[in-house]
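This is the structure I have questions about; it appears just below.
The complex is shown incomplete by one protein chain, all other protein chains being positioned as in the whole.
Here is chain A:
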Amino acid sequence: MADAGLAESVLERLEKLDCGVDSQDVASVLSVDHQAIVGAVKSLQSLGELISAEQRSSKHWELTAEGKEIVEQGSHEARVFNAIPTEGLSQTDLMVESIEDTVQDKLVQVQKGLTGKLDEKEKNELKKRKLLSEVTVKSYWLTKGPSFSTTVTKQETDLTAEMIASGTWRDKKFKPYNFEALGVPPECGHLHPLMKVRTQFRQIFLEMGFTEMPTNNFIESSFWNFDSLFQPQQHPARDQHDTFFLSDPAVAKDFPMDYLERVKKVHSEGGYGSQGYKYDWKLEEAQKNLLRTHTTAVSARMLYKLAQQGKFTPVKYFSIDRVFRNETLDATHLAEFHQIEGVVADYGLTLGDLMGVLHQFFTKLGITKLRFKPAYNPYTEPSMEVFSYHEGLKKWVEVGNSGVFRPEMLLPMGIPEGVSVIAWGLSLERPTMIKYGINNIRELVGHKVNLQMVYDSPICRLDS
């Protein structure tokens, strides 16, 4: 409280009155600046309901700097007159011998606060001459509050340990809190939104009984990334324009040679009921190292491993990890992104089963309206694009890709003939961008993201 004395003076002044008083009048009675009274009123307000103060505004006229000068020294006209020596001057036919300085008189009235004695026209003339200005003054109409008292008790800002120990809190008055303001943000770390969504997808797969695949191998050979998946060596995806190849280490080694021979045969000659692609399959092409273009390369390794274990056991696998494409970059495409993949291998799985699993999976994401479009993919047949109905856009949008792995991929691995392997995939970035309302992928991933976005992003619940 700036000046407790002044506040008490205001209270004393108020006590003598039955009705109310304007803060300006209080200022003139107490002969202090109005602003000081305003300060005192505000501090009284913060003490509870001692007084009630209603804001008002009034207009009054004030002298400008030039106006004040005229009050002291007379109007310019008068000063000219006074400056003329009595001996006279050439213009001796002065019309008057003495003058009445009405401008000065009027301004003096204003200064005395007797503005009412001037009419509007006079005031406006003086205003035009920039001698007077009209000023709006904010003041308070003060009345006694419900708990009016002339003594000011100092309010405590907060409870202290000492008050609790001594019990003095019982006699204290406490300043009210401002519940309109925000609290102090807690000091804490934050998880990245893409990783929060990844955690949720991981959770969904685990809930559905899927085992996580070891995808911690960004470098793959063309063999596992393409050839093992029955993707022919002339396929456009194997072009320099689409895939990052390595110069060091440039080639892979230690292939399972009998399996590699079977892969070579199914590509170049066919077999397992297939016509094959009938081209000259080259080992050099399969050896080329690259940054994996999909996590399906890992699925291929896992299925091969599964086939080698002797007796086949059904499996459900998933992975969520980085993949790389040497593509043209734009607002939704980066050279690296996260692929989500699910795989189920068992005897007698049908296309209807694949759609059923996808329905369960997407239901967990809060997406229930699905339909499927026939598509093409070198390693799945049938292949289906998954569409969901977007209520906001009022149209069907693609949400993933799926299919049944081709026999030309599975049989050379040694997977038993009656076993079907169904799989699906989608990107992690796209659902995250939709979830967090981000339009440019660069605002989500990479070093250029604004950390404030990370700080502010809500928790991720995909189904709500």
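Please note the rule applied: a contact is a pair of C-beta atoms (placed from the backbone, for glycine too) under 8 Å apart; a residue touches a chain by one contact, two chains touch by 3 or more; residues count from 1.
Heads up, the rule we're going with is that contacts and distances are computed from a predicted model.
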Listed names "Prolactin-like", "U3 small nucleolar RNA-associated protein 14 homolog A", "Mitochondrial import inner membrane translocase subunit" or "Phenylalanine--tRNA ligase beta subunit", with the criterion being the UniProt name of the chain not displayed: "Phenylalanine--tRNA ligase beta subunit"
Residue in contact with the excluded chain [from A:Ile84, A:Ile164 or A:Leu206]: A:Leu206
Hidden-chain contact residue, picked from the options A:Met195, A:Leu365 or A:Ile434: A:Met195
Interface with the undisplayed chain - residues on chain A: 187-192, 194-195, 199, 202, 205-206, 208-214, 216-221, 234, 236, 240, 244-255, 270, 272-279, 289, 291, 314-316, 322, 324, 326, 334-336, 344, 346, 348-353, 355-357, 359-360, 371-376, 381-384, 404, 406-408, 420, 445-452, 454-455
